[in-house]
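Read the structure below first, then the notes.
Note that one protein chain is taken out, while the other chains of the complex remain in position.
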Amino acid sequence: MSTALSYVERDSVIHQMTGTTKLFFFLFWSVAAMITYDTRVLVGMFLFGCVLFKISKLKWKEISFALIFMFTLMAINIVGIYVFAPEQGVEIYGTRHVVAELFWRYSITLEQLFYMFNFLMKYMAVIPIALLFIMTTNPSEFAASMNKIGISYRVGYSVAIALRYIPDIQRDYREISQAQQARGISLGKDEKTLDRIKNSAAILFPLVLSSIQRIETISNAMELRGFGKHKKRTWIMAKPMGKRDYVGIVLSIAILAVSVAMIIVNGGRYYNPFI
Amino acid sequence: MKETIIEFKNFGYKYRSQAEPTVTDINLKIGKGERIIIVGPSGCGKSTLAHCLNGLNPFSYPGEIIGSLKICGHESKDMGIFGLSKFVGTVLQDTDGQFIGMTVLEDIAFAMENDMVEQEELKKRTLQAADKVYLLDKIESAPHDLSGGQKQRVSLAGVLVNKVPILMFDEPLANLDPASGKKAIELIDEIQKETDTTVVIIEHRLEDALYMGADRIILMVDGKIVSDTTPSELFASDRLAEAGIREPLYITALKYAGVKLEKNMSLQRIQELKLSDEQKELVKMWFYQEKWEQIKEHTKKLLSVEKLSFGYTEKAYNLSDVSFDVYEGEMTGIVGKNGAGKSTLAKLLCGFEKQNKGIICLEGKDISEDNIKERAKTIGYVMQNPNQMISKPMIFEEVALSLEVAHLPKEEIEERVHKALKVCGLYEFRNWPISALSYGQKKRVTIASILVQNPKILILDEPTAGQDFRHYTEIMEFLKELNKQGITVLMITHDMHLLLEYTNRSLVFSDGHLIADTTPVELFADKDLLEDANLKETSLFELANMCGLPPKEFIHKFIIYDRNLRSRREEVS
Partner (left out) sequence: MENKNQLSIKSIVAIGIGAALFFVLGRFVAIPSPVPNTTINIQYGILGVFCVIYGPVVGILSGFIGHTLIDLSWGSPWWSWIIASAVFGLIVGFAKKSINIESGNFGGKQIAAFNIFQVVGHLVAWAVVAPVLDILIYNEPIEKLFAQGAFAAVSNSVSTAIVGTIILLAYSKTRTKEGSLNKEN
């Protein structure tokens, strides 16, 4: 029933890497894609990402719904950008090559098309790596990985608890909402918007109360088994770092370095083909 | 007695938020390797005492310790919760709340991870513990792929890894079906024998807990220990009944038969019970003395289910080809293992899910196409936990909710709510906040909130789970009263007492099939059927065999006698 992306077990080099490496890689990669607007770097990252995706032995159909969702979202954004600022590209690149005049302030310029292409590429560069991170990292390894890159194990454990109890809360929500629907509580189109929101509170209140109860039980259980006793803790699911992990980390640092280097070379974040 | 390992001396505990101490004058010594059961009605202070042993009191729930509690020679208040956890391993009641890891492996390793055990040893010890509780093959399973009994075994393994001298179980049976409960107790028994650990079980399901035998039973009432003795001696007295704790069924039966109970009869377990020939004769006389009373037959067909099938995928049906009729005025139990299809059936009847095949008819009319809202006007559903149904702070508002959202006129709402509240005995509390009510009263509020819609059938999911005898009786007598007023009641339950005492019919589900449509008497006399439903034999069965009586008729006799006795008592009071 769940339409969310999650871990897919498979035998590939990327699966064998530690979660720490993948987390590190994903974060460095994201920063690299965020700071640059250099088309060549972004396209390169996207292609490299696709190659890595291929190596991971994941299948296209496993990600197709996610891609559809993200493309829709990007399309809305692109349209939004054009509607609100048809001259954004001209402003950024400083020239104006008109392809076609439409109406009022709307015309199509090469600069605007190029800007929107770059905007798209900024997402496209991250998507393969984000998918890889989610789908090749065992959730059981998340907390240990976060701890290893320097985040307190306490915060790491919050993430572990979130992942552990999502299915339970989902089940609670479904059961509560069915029982409330039987009492005529509806969140659908047959109610006015404000009533829908008000009705949702009738489902959420029992959910909040049972969650607060649950917090109490879980924290007791954790305390009774010595959580927080020491400054550190070990993790049964932690994997030892291997050669491939160091290669991965070096690679991600290299990509970030390229991204930064190109900013210095270009004298700014943009690669400008118009001058 | 062997070396003392737990010693309460003039002990008491007062929570910071309470004016009076919750437990007082506790003097209790527990020796190494002893098996102790602490019983008492809800609110008697047994959980407070347990929390004092493992350090949740006062370190998580602040309060003041009066007197002294020594564990393995150390004063408990000087140790802190982590210090105490080296001596006392606790298994809690809530099998999901205490399953913290994402898989069995991680959950068992949790305590050792916190102790910074290095990975190699961590893995070795985790696997050993998993093996001890027979879960090696489930090591990578997530909690939602495990049954309640398996989850509890994981928790047990999680405390075993530290080799603690004291194991404490806080109501270990409350969330388990009888067969899983029996297995859990067997496992505790086995581990206790192997390690000579001291075991303290807090439980009000005494007969089930006693399956492993106990050295002593501590009975608590109103924050004090009122009895500290061997099981046999306790059963020979009337102290349990006075405290509102249910006696084992065979003890009740012997009392009905007029057998005078003595502590030298080995009353602690049915398997060890010693009856003289004269006593067996008494039981026989009681069995033959009164005439059978026939249970009333219901004839008017109310609901009829034909060839009902449902599954999220075509391949795996949760329910397949189920047909049965429900007659007006019935009180029926729906039994079966977890995942046998009971809840699926309830969801289909209430329209929460739609069947793939088959039809549901109410009074001859096909209601398969009705949506949840329409269905609710004839079939009401009451969830197990009232806290998951209550969405308003005040009683009146809560009961009125379904009528308010239907935009009925104010006068009609008030009239119908008042009527439902009167039926549920809550009328005088109508302007109270729900938080001021007891669990049993909250349950009644949720039932009232369903009854305002005037359903003909009520489906209840585990109406008595985790309740002590007093609350059990309160809830069940109320349902019986509703039933008398014409509401047909279907109950999904594991509670064997409920089935015996309050139902006349049992629908048994296994692997999505309805495998038996029978009476509780037949059910409890059929070993295979009981196994399929994850129930277990009652001790009445063995008692009948012991006295050379036919078990089925004996159980029947007991049920009839018991019901008559209770309704007579009711008339007197």
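The first chain written gets the first letter, and so on, giving A and B; residue counts start at 1 in each chain.
Note that contacts are C-beta pairs under 8 Å (C-beta built on N, C-alpha and C of every residue); 3 or more make two chains touch, one makes a residue touch a chain.
Just so it is clear, the model here is predicted, and its values are computed rather than measured.
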>> So one chain is hidden, and I want to know which residue out of A:C50, A:V98 or A:V155 touches that hidden chain in the complete assembly.
In response: A:V155
>> Out of A:G188, A:P240 or A:G267, which residue would touch the omitted chain in the full complex?
In response: A:G188
> Which of A:L58, A:I134, A:I236 or A:I263 sits in contact with the chain that's absent?
Replying inline: A:I134
> Which residue among A:V43, A:I166 or A:I253 touches the omitted chain?
Replying inline: A:I166
> In the whole complex, what residues of chain B lie against the chain that is missing from view?
Replying inline: 80, 82, 391-394, 428-436
> Of the residues in chain A, which ones touch the absent chain?
Replying inline: 4-6, 30, 34-35, 37, 63, 66-67, 69-70, 77, 80-81, 83-85, 88, 92, 119, 122-123, 126-127, 130-131, 133-134, 152, 154-155, 157-166, 169-170, 173, 187-189, 193-194, 196-198, 200-201, 204-205, 207-209, 211-212, 214-216, 218-219, 222-223, 227-228, 269
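One rule holds in what follows: only the chains that are shown with their structure count from here on.
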>> Which stretch or stretches of chain A touch chain B in the complex?
In response: 1, 139-140, 160-161, 163-164, 167-168, 171-172, 175-176, 178-186, 199, 201-203, 205-206, 209-210, 213-214, 217-230, 232-238
>> Applying the document's contact rule, which stretches of chain B touch chain A when the two form their complex?
In response: 54-56, 59-60, 81-82, 85, 90, 92, 94, 96-98, 100-103, 105-106, 109-119, 122-123, 126, 142-144, 158-159, 312, 347, 350-352, 372-373, 375-376, 380-381, 383, 385, 387-392, 401-402, 405-406, 449-450, 453
